[in-house]
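All protein chains of the complex are present and in place, except for one that has been dropped.
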Amino acid sequence: MPNQGFRRASILPGFWPTFGFSILYLSLIVLVPLSAVFLKTATSSWSHFWGAIASPGVVASYRLSFGASLAAAAVNAVFGLVVAWVLVRYRFPGKRLADALVDLPFALPTAVAGIALTSLYTENGWIGRWLAPFGIRVAFTRLGVFVALVFIGLPFVVRSVQPVLEDVDPQLEEAAASLGAGRWLTFVRVVFPILRPALLTGFAMAFARALGEYGSVIFISGNMPMRTEITPLLIVTRLEQYDYTGATAIALVMLVASFALLLTINLLEWRSRRYAEAA
Amino acid sequence: MRTDPEVRPTTEPRVLRYGLIAVAVAFLSLFVVMPLIAVFAQALEKGWSVYWAAITEPDALAAIRLTLVATGIAVPLNLVFGLAAAWAIARFQFRGKNVLITLIDLPFAVSPVIAGLIYVLIFGAQGWFGPWLDRHDFKIIFAVPGIVLATVFVTFPFVARELIPLMQAQGTEEEEAALVLGAGGWQIFRRVTLPNIKWSLLYGVILCAARAMGEFGAVSVVSGHIRGETNTMPLHVEILYNEYNFAAAFAVASLLALVALVTLGAKRLLERKVRQDYAEAAATVGLEG
Partner (left out) sequence: MSIEARHIAKTFGSFTALRDVSLEVKEGELLALLGPSGSGKTTLLRIIAGLETPDAEPPGTVLFEGQDVTARHARERRVGFVFQHYALFRNMTVFENIAFGLRVRPRGQRPPEKAIRDRVRELIELIHLENMADRYSSQLSGGQRQRVALARALAIEPKVLLLDEPFGALDAKVRQGLRRWLRRLHDEVHVTSLLVTHDQDEALEVADRVVVMNEGRIEQVGAPEDVFHHPASEFVMDFMGSVNLFHGRIESGKAVFGQLVLDHPDPTSADGQPARLFVRPYDLVIHTERDGRPGLSARVERVQSAGPQVRVELVAETGEAVTVEMSHAQFRDSRVASGDSVYVSLRDAKIFMEDYSI
(Lines give C-alpha, C1' and ligand atoms only; values in the text may rest on other atoms or scores of the structure.)
Protein backbone atom coordinates (compact mmCIF):
# COMPACT_ATOMS: atom_id res chain seq x y z
CA MET A 1 0.00 0.00 0.00
CA PRO A 2 1.62 3.28 -1.07
CA ASN A 3 2.89 5.19 1.92
CA GLN A 4 4.05 8.45 0.42
CA GLY A 5 3.27 9.91 -2.94
CA PHE A 6 0.30 12.25 -2.64
CA ARG A 7 -0.92 11.52 0.84
CA ARG A 8 -0.23 9.48 3.87
CA ALA A 9 -2.75 6.69 4.37
CA SER A 10 -5.10 7.35 7.23
CA ILE A 11 -7.94 5.48 8.80
CA LEU A 12 -10.19 8.46 9.39
CA PRO A 13 -12.89 8.46 6.74
CA GLY A 14 -13.96 11.15 4.34
CA PHE A 15 -10.75 12.41 2.77
CA TRP A 16 -11.68 12.23 -0.88
CA PRO A 17 -15.18 13.67 -0.50
CA THR A 18 -14.03 16.65 1.55
CA PHE A 19 -10.86 17.23 -0.40
CA GLY A 20 -12.60 16.83 -3.72
CA PHE A 21 -15.44 19.15 -2.77
CA SER A 22 -13.02 21.75 -1.43
CA ILE A 23 -10.93 21.75 -4.59
CA LEU A 24 -14.02 21.87 -6.77
CA TYR A 25 -15.62 24.73 -4.84
CA LEU A 26 -12.34 26.63 -4.68
CA SER A 27 -11.82 26.27 -8.41
CA LEU A 28 -15.34 27.29 -9.37
CA ILE A 29 -15.65 30.25 -7.07
CA VAL A 30 -12.09 31.56 -6.89
CA LEU A 31 -9.55 30.09 -9.26
CA VAL A 32 -11.43 29.92 -12.51
CA PRO A 33 -12.96 33.40 -12.17
CA LEU A 34 -9.57 34.87 -11.25
CA SER A 35 -8.01 33.21 -14.23
CA ALA A 36 -10.43 35.13 -16.40
CA VAL A 37 -8.39 38.25 -15.72
CA PHE A 38 -5.23 36.65 -17.03
CA LEU A 39 -6.91 34.97 -19.97
CA LYS A 40 -8.67 38.12 -21.05
CA THR A 41 -5.49 40.13 -20.96
CA ALA A 42 -3.74 37.49 -22.98
CA THR A 43 -6.12 38.11 -25.85
CA SER A 44 -5.31 41.78 -26.19
CA SER A 45 -2.21 43.08 -27.92
CA TRP A 46 0.73 44.37 -25.97
CA SER A 47 0.34 47.93 -27.18
CA HIS A 48 -3.32 47.89 -26.29
CA PHE A 49 -2.50 46.52 -22.91
CA TRP A 50 0.23 49.04 -22.33
CA GLY A 51 -2.04 51.85 -23.38
CA ALA A 52 -4.63 50.71 -20.90
CA ILE A 53 -2.30 50.53 -17.94
CA ALA A 54 0.07 53.35 -18.68
CA SER A 55 -2.19 56.19 -19.68
CA PRO A 56 -1.68 59.36 -17.63
CA GLY A 57 -4.88 59.09 -15.64
CA VAL A 58 -4.14 55.53 -14.71
CA VAL A 59 -0.59 56.33 -13.70
CA ALA A 60 -1.86 59.19 -11.59
CA SER A 61 -4.13 56.73 -9.84
CA TYR A 62 -1.24 54.37 -9.17
CA ARG A 63 0.65 57.22 -7.55
CA LEU A 64 -2.31 58.12 -5.39
CA SER A 65 -3.29 54.59 -4.42
CA PHE A 66 0.25 53.49 -3.75
CA GLY A 67 1.39 56.68 -2.06
CA ALA A 68 -1.64 57.15 0.15
CA SER A 69 -1.69 53.46 1.10
CA LEU A 70 1.98 53.53 2.02
CA ALA A 71 1.60 56.69 4.07
CA ALA A 72 -1.51 55.40 5.79
CA ALA A 73 0.14 52.10 6.62
CA ALA A 74 3.13 53.96 8.03
CA VAL A 75 0.92 56.10 10.25
CA ASN A 76 -0.87 52.96 11.39
CA ALA A 77 2.44 51.33 12.13
CA VAL A 78 3.42 54.12 14.50
CA PHE A 79 0.10 54.75 16.19
CA GLY A 80 -0.94 51.13 16.04
CA LEU A 81 2.16 50.27 18.02
CA VAL A 82 1.25 52.89 20.61
CA VAL A 83 -2.30 51.59 20.84
CA ALA A 84 -1.12 47.99 21.17
CA TRP A 85 1.39 49.00 23.84
CA VAL A 86 -1.17 50.90 25.83
CA LEU A 87 -3.74 48.11 25.60
CA VAL A 88 -1.31 45.41 26.69
CA ARG A 89 0.65 47.19 29.36
CA TYR A 90 -1.46 49.84 31.01
CA ARG A 91 -4.75 49.98 32.81
CA PHE A 92 -7.16 52.81 32.30
CA PRO A 93 -10.91 53.33 32.38
CA GLY A 94 -12.56 52.20 29.19
CA LYS A 95 -9.68 49.98 28.16
CA ARG A 96 -11.88 47.03 27.35
CA LEU A 97 -14.10 49.22 25.25
CA ALA A 98 -11.09 50.57 23.42
CA ASP A 99 -9.84 47.06 22.80
CA ALA A 100 -13.16 46.04 21.33
CA LEU A 101 -13.40 49.16 19.18
CA VAL A 102 -10.06 48.49 17.51
CA ASP A 103 -11.85 45.93 15.36
CA LEU A 104 -14.54 48.34 14.22
CA PRO A 105 -12.87 49.40 10.98
CA PHE A 106 -12.65 45.75 10.09
CA ALA A 107 -16.27 45.01 10.96
CA LEU A 108 -17.92 48.16 9.64
CA PRO A 109 -19.17 48.01 6.04
CA THR A 110 -16.99 50.11 3.79
CA ALA A 111 -19.83 52.24 2.43
CA VAL A 112 -20.90 53.18 5.95
CA ALA A 113 -17.34 54.11 6.81
CA GLY A 114 -17.11 56.08 3.58
CA ILE A 115 -20.10 58.31 4.18
CA ALA A 116 -19.32 58.70 7.88
CA LEU A 117 -15.79 59.87 7.21
CA THR A 118 -16.94 62.20 4.47
CA SER A 119 -19.51 63.83 6.71
CA LEU A 120 -16.88 64.35 9.40
CA TYR A 121 -14.33 66.04 7.18
CA THR A 122 -16.38 68.27 4.93
CA GLU A 123 -16.05 71.92 5.68
CA ASN A 124 -19.12 71.82 7.88
CA GLY A 125 -18.30 68.48 9.39
CA TRP A 126 -17.46 67.98 13.02
CA ILE A 127 -13.74 67.78 12.29
CA GLY A 128 -13.63 69.64 9.02
CA ARG A 129 -14.89 72.85 10.60
CA TRP A 130 -11.89 72.95 12.93
CA LEU A 131 -9.46 72.55 10.09
CA ALA A 132 -11.09 74.93 7.63
CA PRO A 133 -9.82 78.16 9.27
CA PHE A 134 -6.29 76.85 8.76
CA GLY A 135 -6.95 76.25 5.11
CA ILE A 136 -6.76 72.50 5.61
CA ARG A 137 -9.27 70.74 3.43
CA VAL A 138 -9.68 67.00 3.86
CA ALA A 139 -12.85 65.97 2.07
CA PHE A 140 -12.50 65.67 -1.68
CA THR A 141 -8.73 65.90 -1.58
CA ARG A 142 -5.89 63.44 -1.45
CA LEU A 143 -5.67 64.06 2.25
CA GLY A 144 -9.16 62.63 2.52
CA VAL A 145 -8.07 59.48 0.75
CA PHE A 146 -5.21 59.21 3.21
CA VAL A 147 -7.51 59.62 6.21
CA ALA A 148 -9.89 56.93 4.94
CA LEU A 149 -7.01 54.51 4.42
CA VAL A 150 -5.71 55.13 7.93
CA PHE A 151 -9.15 54.20 9.21
CA ILE A 152 -9.41 50.88 7.45
CA GLY A 153 -5.83 49.83 8.16
CA LEU A 154 -5.98 50.55 11.87
CA PRO A 155 -6.80 47.06 13.18
CA PHE A 156 -4.10 45.26 11.25
CA VAL A 157 -1.07 46.62 13.03
CA VAL A 158 -2.69 46.58 16.47
CA ARG A 159 -3.91 42.98 16.19
CA SER A 160 -0.62 41.88 14.71
CA VAL A 161 1.53 43.38 17.46
CA GLN A 162 -0.73 42.69 20.44
CA PRO A 163 -0.22 38.93 20.81
CA VAL A 164 3.54 39.24 20.39
CA LEU A 165 3.70 42.02 22.95
CA GLU A 166 1.63 39.98 25.37
CA ASP A 167 4.10 37.14 25.13
CA VAL A 168 7.25 39.19 25.72
CA ASP A 169 9.05 37.71 28.69
CA PRO A 170 9.11 40.34 31.45
CA GLN A 171 12.40 38.87 32.61
CA LEU A 172 14.09 40.24 29.52
CA GLU A 173 13.21 43.77 30.52
CA GLU A 174 14.08 43.09 34.14
CA ALA A 175 17.48 41.86 33.04
CA ALA A 176 18.03 45.01 30.99
CA ALA A 177 17.00 47.17 33.94
CA SER A 178 19.31 45.33 36.30
CA LEU A 179 22.13 45.93 33.83
CA GLY A 180 21.49 49.66 33.99
CA ALA A 181 19.43 50.33 30.85
CA GLY A 182 16.75 53.02 30.96
CA ARG A 183 13.25 52.43 29.61
CA TRP A 184 13.87 53.98 26.22
CA LEU A 185 17.04 52.00 25.67
CA THR A 186 15.33 48.84 26.85
CA PHE A 187 12.54 49.46 24.42
CA VAL A 188 14.82 50.15 21.48
CA ARG A 189 17.30 47.37 22.11
CA VAL A 190 15.25 44.64 23.76
CA VAL A 191 11.54 44.94 23.12
CA PHE A 192 11.29 46.52 19.71
CA PRO A 193 13.39 43.86 17.92
CA ILE A 194 10.93 41.27 19.20
CA LEU A 195 8.01 43.29 17.91
CA ARG A 196 9.56 44.21 14.59
CA PRO A 197 8.47 41.13 12.58
CA ALA A 198 4.88 41.46 13.76
CA LEU A 199 4.98 45.18 13.09
CA LEU A 200 6.21 44.55 9.57
CA THR A 201 3.52 41.97 8.97
CA GLY A 202 0.84 44.33 10.26
CA PHE A 203 2.21 47.11 8.11
CA ALA A 204 2.19 44.91 5.02
CA MET A 205 -1.38 43.77 5.69
CA ALA A 206 -2.58 47.34 6.22
CA PHE A 207 -0.83 48.35 3.03
CA ALA A 208 -2.33 45.50 1.04
CA ARG A 209 -5.81 46.24 2.31
CA ALA A 210 -5.45 49.92 1.56
CA LEU A 211 -4.34 49.30 -2.02
CA GLY A 212 -7.53 47.49 -2.90
CA GLU A 213 -9.90 49.56 -0.80
CA TYR A 214 -12.91 50.99 -2.60
CA GLY A 215 -16.03 51.75 -0.58
CA SER A 216 -14.40 53.72 2.24
CA VAL A 217 -12.53 55.92 -0.16
CA ILE A 218 -14.76 56.85 -3.07
CA PHE A 219 -17.07 59.04 -1.05
CA ILE A 220 -14.42 61.17 0.56
CA SER A 221 -12.11 61.34 -2.43
CA GLY A 222 -14.39 63.24 -4.73
CA ASN A 223 -13.13 61.14 -7.64
CA MET A 224 -11.58 63.98 -9.61
CA PRO A 225 -9.72 62.73 -12.66
CA MET A 226 -5.95 62.92 -12.43
CA ARG A 227 -6.22 64.16 -8.85
CA THR A 228 -8.21 61.99 -6.50
CA GLU A 229 -9.03 58.90 -8.45
CA ILE A 230 -7.92 55.65 -6.90
CA THR A 231 -7.04 52.70 -9.08
CA PRO A 232 -10.04 50.51 -8.13
CA LEU A 233 -12.31 53.36 -9.18
CA LEU A 234 -10.75 53.38 -12.62
CA ILE A 235 -11.63 49.73 -13.03
CA VAL A 236 -15.24 50.53 -12.21
CA THR A 237 -15.43 53.45 -14.63
CA ARG A 238 -13.95 51.36 -17.43
CA LEU A 239 -16.58 48.71 -16.74
CA GLU A 240 -19.35 51.25 -16.80
CA GLN A 241 -18.09 52.30 -20.23
CA TYR A 242 -18.07 48.64 -21.27
CA ASP A 243 -14.31 48.82 -21.77
CA TYR A 244 -13.77 45.33 -20.42
CA THR A 245 -10.26 45.06 -21.79
CA GLY A 246 -9.18 48.29 -20.17
CA ALA A 247 -10.71 47.30 -16.86
CA THR A 248 -9.10 43.88 -16.97
CA ALA A 249 -5.71 45.31 -17.82
CA ILE A 250 -5.71 47.57 -14.79
CA ALA A 251 -7.07 44.70 -12.68
CA LEU A 252 -4.14 42.57 -13.76
CA VAL A 253 -1.70 45.18 -12.50
CA MET A 254 -3.53 45.26 -9.17
CA LEU A 255 -3.65 41.49 -8.91
CA VAL A 256 0.06 41.14 -9.52
CA ALA A 257 0.74 43.71 -6.81
CA SER A 258 -1.70 41.95 -4.42
CA PHE A 259 -0.19 38.55 -4.96
CA ALA A 260 3.31 39.90 -4.51
CA LEU A 261 2.19 41.43 -1.23
CA LEU A 262 0.43 38.24 -0.17
CA LEU A 263 3.61 36.31 -0.75
CA THR A 264 5.64 38.88 1.17
CA ILE A 265 3.23 38.74 4.08
CA ASN A 266 3.34 34.95 4.16
CA LEU A 267 7.12 35.04 4.09
CA LEU A 268 7.19 37.62 6.88
CA GLU A 269 4.82 35.59 9.01
CA TRP A 270 6.84 32.45 8.38
CA ARG A 271 10.01 34.25 9.39
CA SER A 272 8.48 35.74 12.50
CA ARG A 273 7.23 32.33 13.52
CA ARG A 274 10.72 30.94 13.18
CA TYR A 275 12.07 33.79 15.25
CA ALA A 276 9.50 33.09 17.93
CA GLU A 277 10.30 29.39 17.97
CA ALA A 278 14.01 29.99 18.20
CA ALA A 279 13.43 32.26 21.19
CA MET B 1 2.08 37.21 30.40
CA ARG B 2 0.26 40.30 31.59
CA THR B 3 1.35 41.65 34.92
CA ASP B 4 0.07 44.62 36.85
CA PRO B 5 2.11 47.65 35.77
CA GLU B 6 1.90 49.13 39.23
CA VAL B 7 3.76 46.16 40.62
CA ARG B 8 6.37 45.58 37.93
CA PRO B 9 9.80 46.98 38.55
CA THR B 10 10.19 48.02 34.96
CA THR B 11 7.58 50.54 33.95
CA GLU B 12 7.70 53.85 32.19
CA PRO B 13 7.53 57.03 34.24
CA ARG B 14 4.00 58.10 34.98
CA VAL B 15 4.12 61.12 32.71
CA LEU B 16 5.09 58.97 29.77
CA ARG B 17 2.41 56.41 30.60
CA TYR B 18 -0.33 58.99 30.73
CA GLY B 19 1.03 60.59 27.59
CA LEU B 20 0.96 57.35 25.64
CA ILE B 21 -2.52 56.53 26.87
CA ALA B 22 -3.66 59.99 25.81
CA VAL B 23 -2.16 59.56 22.36
CA ALA B 24 -3.74 56.14 21.92
CA VAL B 25 -7.14 57.29 23.12
CA ALA B 26 -6.99 60.40 20.94
CA PHE B 27 -6.05 58.32 17.91
CA LEU B 28 -8.86 55.86 18.52
CA SER B 29 -11.36 58.61 19.23
CA LEU B 30 -10.49 60.48 16.10
CA PHE B 31 -10.42 57.54 13.76
CA VAL B 32 -12.87 55.09 15.24
CA VAL B 33 -15.22 56.60 17.77
CA MET B 34 -16.10 59.75 15.88
CA PRO B 35 -17.10 58.06 12.62
CA LEU B 36 -19.23 55.62 14.60
CA ILE B 37 -21.00 58.38 16.48
CA ALA B 38 -21.39 60.37 13.27
CA VAL B 39 -23.40 57.56 11.72
CA PHE B 40 -25.99 57.49 14.46
CA ALA B 41 -26.03 61.22 14.99
CA GLN B 42 -26.68 61.97 11.34
CA ALA B 43 -29.23 59.17 11.12
CA LEU B 44 -31.30 60.71 13.90
CA GLU B 45 -30.64 64.32 12.97
CA LYS B 46 -34.10 64.80 11.53
CA GLY B 47 -35.87 62.84 14.21
CA TRP B 48 -37.32 59.38 14.68
CA SER B 49 -40.12 59.61 12.18
CA VAL B 50 -37.79 60.42 9.32
CA TYR B 51 -35.49 57.65 10.49
CA TRP B 52 -38.31 55.15 10.62
CA ALA B 53 -39.65 56.21 7.24
CA ALA B 54 -36.25 55.84 5.68
CA ILE B 55 -35.80 52.26 6.76
CA THR B 56 -39.35 51.14 6.01
CA GLU B 57 -39.64 52.73 2.61
CA PRO B 58 -40.21 50.04 -0.11
CA ASP B 59 -36.85 50.38 -1.81
CA ALA B 60 -35.10 50.20 1.54
CA LEU B 61 -37.08 47.11 2.47
CA ALA B 62 -36.22 45.54 -0.86
CA ALA B 63 -32.56 46.32 -0.22
CA ILE B 64 -32.77 44.75 3.23
CA ARG B 65 -34.47 41.72 1.76
CA LEU B 66 -31.85 41.31 -0.95
CA THR B 67 -29.03 41.70 1.58
CA LEU B 68 -30.54 39.00 3.74
CA VAL B 69 -31.09 36.69 0.76
CA ALA B 70 -27.53 37.06 -0.46
CA THR B 71 -26.22 36.51 3.05
CA GLY B 72 -28.59 33.61 3.60
CA ILE B 73 -27.18 31.82 0.59
CA ALA B 74 -23.52 32.79 0.86
CA VAL B 75 -23.08 31.90 4.52
CA PRO B 76 -24.35 28.29 4.42
CA LEU B 77 -22.35 27.62 1.26
CA ASN B 78 -19.14 28.92 2.77
CA LEU B 79 -19.97 27.13 6.01
CA VAL B 80 -20.13 23.77 4.26
CA PHE B 81 -16.95 24.59 2.41
CA GLY B 82 -15.23 25.68 5.61
CA LEU B 83 -16.12 22.42 7.35
CA ALA B 84 -15.05 20.29 4.39
CA ALA B 85 -11.77 22.12 3.88
CA ALA B 86 -10.95 22.08 7.59
CA TRP B 87 -11.62 18.32 7.79
CA ALA B 88 -9.44 17.58 4.77
CA ILE B 89 -6.64 19.89 5.88
CA ALA B 90 -6.56 19.28 9.62
CA ARG B 91 -7.23 15.54 9.71
CA PHE B 92 -5.03 14.28 6.89
CA GLN B 93 -1.50 14.66 5.60
CA PHE B 94 -1.05 15.35 1.93
CA ARG B 95 1.27 17.16 -0.40
CA GLY B 96 0.50 20.74 -1.26
CA LYS B 97 -1.44 21.40 1.91
CA ASN B 98 0.17 24.80 2.46
CA VAL B 99 -0.57 25.78 -1.13
CA LEU B 100 -4.22 24.95 -0.54
CA ILE B 101 -4.31 27.03 2.63
CA THR B 102 -2.78 30.00 0.81
CA LEU B 103 -5.24 29.63 -2.06
CA ILE B 104 -8.13 29.70 0.37
CA ASP B 105 -6.87 33.07 1.59
CA LEU B 106 -6.78 34.52 -1.93
CA PRO B 107 -10.13 36.35 -1.76
CA PHE B 108 -8.73 38.34 1.14
CA ALA B 109 -5.90 39.63 -1.00
CA VAL B 110 -8.07 40.62 -3.95
CA SER B 111 -9.61 44.08 -4.16
CA PRO B 112 -13.42 43.84 -3.92
CA VAL B 113 -13.80 45.63 -7.23
CA ILE B 114 -11.80 42.90 -8.93
CA ALA B 115 -13.97 40.32 -7.18
CA GLY B 116 -16.92 41.79 -9.04
CA LEU B 117 -15.02 42.23 -12.27
CA ILE B 118 -14.13 38.57 -12.61
CA TYR B 119 -17.75 37.51 -12.56
CA VAL B 120 -18.61 40.15 -15.12
CA LEU B 121 -15.89 38.72 -17.31
CA ILE B 122 -17.48 35.31 -17.11
CA PHE B 123 -21.19 36.01 -17.02
CA GLY B 124 -21.46 39.53 -18.41
CA ALA B 125 -22.79 40.42 -21.81
CA GLN B 126 -19.33 40.15 -23.38
CA GLY B 127 -18.28 37.38 -21.04
CA TRP B 128 -17.56 33.70 -21.59
CA PHE B 129 -21.13 32.65 -20.95
CA GLY B 130 -22.72 35.93 -21.97
CA PRO B 131 -24.29 34.85 -25.25
CA TRP B 132 -25.41 31.51 -23.81
CA LEU B 133 -27.12 33.19 -20.86
CA ASP B 134 -28.71 35.69 -23.17
CA ARG B 135 -30.15 32.96 -25.32
CA HIS B 136 -31.69 31.23 -22.33
CA ASP B 137 -32.90 34.53 -20.94
CA PHE B 138 -31.08 33.96 -17.67
CA LYS B 139 -29.38 36.90 -16.07
CA ILE B 140 -26.54 36.63 -13.63
CA ILE B 141 -24.83 39.99 -13.91
CA PHE B 142 -27.08 42.89 -13.03
CA ALA B 143 -29.32 40.40 -11.25
CA VAL B 144 -29.55 38.60 -7.96
CA PRO B 145 -27.42 35.53 -8.85
CA GLY B 146 -24.47 37.78 -9.63
CA ILE B 147 -24.80 39.51 -6.32
CA VAL B 148 -24.88 36.18 -4.54
CA LEU B 149 -21.78 35.00 -6.39
CA ALA B 150 -19.81 38.14 -5.59
CA THR B 151 -20.84 37.85 -1.94
CA VAL B 152 -19.78 34.21 -1.84
CA PHE B 153 -16.39 35.17 -3.22
CA VAL B 154 -15.56 37.92 -0.76
CA THR B 155 -16.67 35.89 2.28
CA PHE B 156 -15.10 32.68 1.02
CA PRO B 157 -12.31 32.22 3.59
CA PHE B 158 -14.02 33.30 6.79
CA VAL B 159 -15.28 30.03 8.21
CA ALA B 160 -12.33 27.97 6.99
CA ARG B 161 -9.84 30.40 8.53
CA GLU B 162 -11.43 30.04 11.95
CA LEU B 163 -11.69 26.26 11.82
CA ILE B 164 -8.41 25.16 10.30
CA PRO B 165 -5.96 26.34 12.99
CA LEU B 166 -8.20 25.10 15.80
CA MET B 167 -8.70 21.66 14.31
CA GLN B 168 -5.01 21.41 13.60
CA ALA B 169 -4.23 22.27 17.20
CA GLN B 170 -6.75 19.72 18.49
CA GLY B 171 -5.17 16.81 16.68
CA THR B 172 -6.82 13.59 15.56
CA GLU B 173 -6.72 11.57 18.78
CA GLU B 174 -10.36 11.97 19.84
CA GLU B 175 -11.56 11.05 16.36
CA GLU B 176 -9.27 8.03 16.30
CA ALA B 177 -10.52 6.95 19.71
CA ALA B 178 -14.09 7.23 18.47
CA LEU B 179 -13.21 5.19 15.40
CA VAL B 180 -11.65 2.36 17.40
CA LEU B 181 -14.73 2.32 19.61
CA GLY B 182 -16.75 1.55 16.50
CA ALA B 183 -18.16 4.87 15.38
CA GLY B 184 -18.81 5.59 11.72
CA GLY B 185 -17.77 8.72 9.81
CA TRP B 186 -20.89 10.82 10.42
CA GLN B 187 -21.11 9.70 14.03
CA ILE B 188 -17.54 10.82 14.62
CA PHE B 189 -18.23 14.16 12.98
CA ARG B 190 -21.48 14.82 14.79
CA ARG B 191 -20.58 13.58 18.26
CA VAL B 192 -16.87 14.32 18.55
CA THR B 193 -15.69 16.91 16.02
CA LEU B 194 -18.55 19.40 15.87
CA PRO B 195 -18.95 19.89 19.63
CA ASN B 196 -15.23 20.54 19.90
CA ILE B 197 -15.24 23.33 17.30
CA LYS B 198 -18.61 24.91 17.96
CA TRP B 199 -17.37 28.26 19.27
CA SER B 200 -14.92 28.88 16.44
CA LEU B 201 -17.57 27.75 14.00
CA LEU B 202 -20.08 30.21 15.41
CA TYR B 203 -17.56 33.01 15.32
CA GLY B 204 -16.62 32.24 11.73
CA VAL B 205 -20.28 32.24 10.71
CA ILE B 206 -20.86 35.59 12.40
CA LEU B 207 -17.85 37.14 10.68
CA CYS B 208 -18.95 35.68 7.37
CA ALA B 209 -22.50 36.99 7.74
CA ALA B 210 -21.42 40.46 8.83
CA ARG B 211 -19.05 40.80 5.92
CA ALA B 212 -21.65 39.45 3.51
CA MET B 213 -24.17 42.04 4.60
CA GLY B 214 -21.69 44.88 4.38
CA GLU B 215 -19.95 44.10 1.11
CA PHE B 216 -19.95 47.07 -1.20
CA GLY B 217 -17.28 47.13 -3.92
CA ALA B 218 -17.79 43.68 -5.37
CA VAL B 219 -21.55 43.86 -5.30
CA SER B 220 -21.50 47.34 -6.76
CA VAL B 221 -19.75 46.09 -9.88
CA VAL B 222 -22.14 43.21 -10.59
CA SER B 223 -25.30 44.84 -9.44
CA GLY B 224 -26.55 47.28 -12.06
CA HIS B 225 -27.90 49.45 -9.26
CA ILE B 226 -31.55 48.94 -10.15
CA ARG B 227 -33.58 50.43 -7.35
CA GLY B 228 -35.85 48.00 -5.63
CA GLU B 229 -34.37 45.05 -7.48
CA THR B 230 -30.63 44.73 -7.43
CA ASN B 231 -29.63 46.95 -4.58
CA THR B 232 -28.30 45.62 -1.34
CA MET B 233 -28.25 47.79 1.76
CA PRO B 234 -24.77 49.22 1.16
CA LEU B 235 -25.69 50.08 -2.43
CA HIS B 236 -28.91 51.66 -1.26
CA VAL B 237 -26.89 53.80 1.14
CA GLU B 238 -24.76 54.95 -1.76
CA ILE B 239 -27.74 55.89 -3.89
CA LEU B 240 -29.38 57.87 -1.10
CA TYR B 241 -26.12 59.63 -0.33
CA ASN B 242 -25.50 60.57 -3.94
CA GLU B 243 -28.98 62.08 -4.02
CA TYR B 244 -28.03 64.22 -1.03
CA ASN B 245 -30.66 62.41 1.01
CA PHE B 246 -28.26 62.26 3.93
CA ALA B 247 -30.62 61.46 6.77
CA ALA B 248 -32.04 58.47 4.92
CA ALA B 249 -28.60 57.31 3.84
CA PHE B 250 -27.34 57.36 7.39
CA ALA B 251 -30.51 55.75 8.65
CA VAL B 252 -29.94 52.68 6.50
CA ALA B 253 -26.22 52.88 7.27
CA SER B 254 -27.00 52.82 10.98
CA LEU B 255 -28.61 49.41 10.58
CA LEU B 256 -25.39 48.13 9.10
CA ALA B 257 -23.41 49.82 11.87
CA LEU B 258 -25.57 47.99 14.40
CA VAL B 259 -24.70 44.70 12.73
CA ALA B 260 -21.03 45.66 13.03
CA LEU B 261 -21.45 46.38 16.73
CA VAL B 262 -23.19 43.05 17.25
CA THR B 263 -20.24 41.39 15.55
CA LEU B 264 -17.84 43.13 17.90
CA GLY B 265 -19.91 42.06 20.88
CA ALA B 266 -19.99 38.48 19.68
CA LYS B 267 -16.25 38.56 19.24
CA ARG B 268 -15.81 39.69 22.84
CA LEU B 269 -18.07 36.93 24.14
CA LEU B 270 -16.73 34.15 21.99
CA GLU B 271 -13.08 35.13 22.28
CA ARG B 272 -12.75 33.66 25.72
CA LYS B 273 -14.39 30.40 24.71
CA VAL B 274 -12.22 30.07 21.62
CA ARG B 275 -9.09 30.77 23.62
CA GLN B 276 -10.15 28.06 26.06
CA ASP B 277 -10.52 25.61 23.20
CA TYR B 278 -6.99 26.35 22.04
CA ALA B 279 -5.63 26.02 25.58
CA GLU B 280 -7.34 22.67 26.04
CA ALA B 281 -6.02 21.48 22.71
CA ALA B 282 -2.47 22.41 23.65
CA ALA B 283 -2.79 20.73 27.04
CA THR B 284 -4.03 17.37 25.83
CA VAL B 285 -1.87 17.04 22.76
CA GLY B 286 1.06 18.83 24.40
CA LEU B 287 3.69 16.39 25.56
CA GLU B 288 5.71 14.08 23.43
CA GLY B 289 3.39 12.46 20.89
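Here the chain labels run A and B in written order, and each chain numbers its own residues starting at 1.
As a convention for this text, contacts are C-beta pairs under 8 Å (C-beta built on N, C-alpha and C of every residue); 3 or more make two chains touch, one makes a residue touch a chain.
Given the structure is predicted, the values throughout are model-derived calculations rather than measurements.
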| item | value |
| --- | --- |
| Touch partners, limited to displayed chains, of the chain removed from view | A, B |
| Touch criterion as defined above, residue of B:117, B:140 or B:178 at the omitted chain | B:178 |
| Contact partner of the left-out chain, one of B:29, B:98, B:126 or B:284 | B:284 |
| Absent chain, residues of chain B that touch it | 173-174, 176-184, 187, 191-192, 195-196, 280, 284-289 |
| Residue ranges of chain A at the interface with the undisplayed chain | 1, 3-4, 8-9, 11 |
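The definition used in the following text is that only the chains that are shown with their structure count from here on.
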| item | value |
| --- | --- |
| Euclidean distance of C-alpha centroids - chain A vs chain B, Å | 16 |
| For the chain B and chain A complex, residues of the former touching the latter | 1-5, 8-13, 16-17, 20-21, 23-25, 27-28, 30-36, 38-39, 42, 81, 84-85, 87-88, 91-95, 100, 102-107, 109-114, 117-122, 124, 126-128, 149, 152-153, 156, 172, 175-176, 179, 184-185, 188-189, 210, 213-217, 220-221, 233-235, 237-238, 241, 246, 249-250, 253, 256-257, 259-261, 263-265, 267-268 |
| Touch list for chain A against partner chain B, complex | 6-8, 10-15, 17-19, 21-23, 25-26, 29-34, 36-37, 40, 79, 82-83, 85-92, 94, 98, 100-105, 107-117, 119-120, 126-127, 150-151, 154, 166-167, 169-170, 173-174, 176-177, 183, 186, 208, 211-215, 219, 232-233, 235-236, 239, 242, 244, 247-248, 251, 254-255, 258-259, 261-262, 266 |
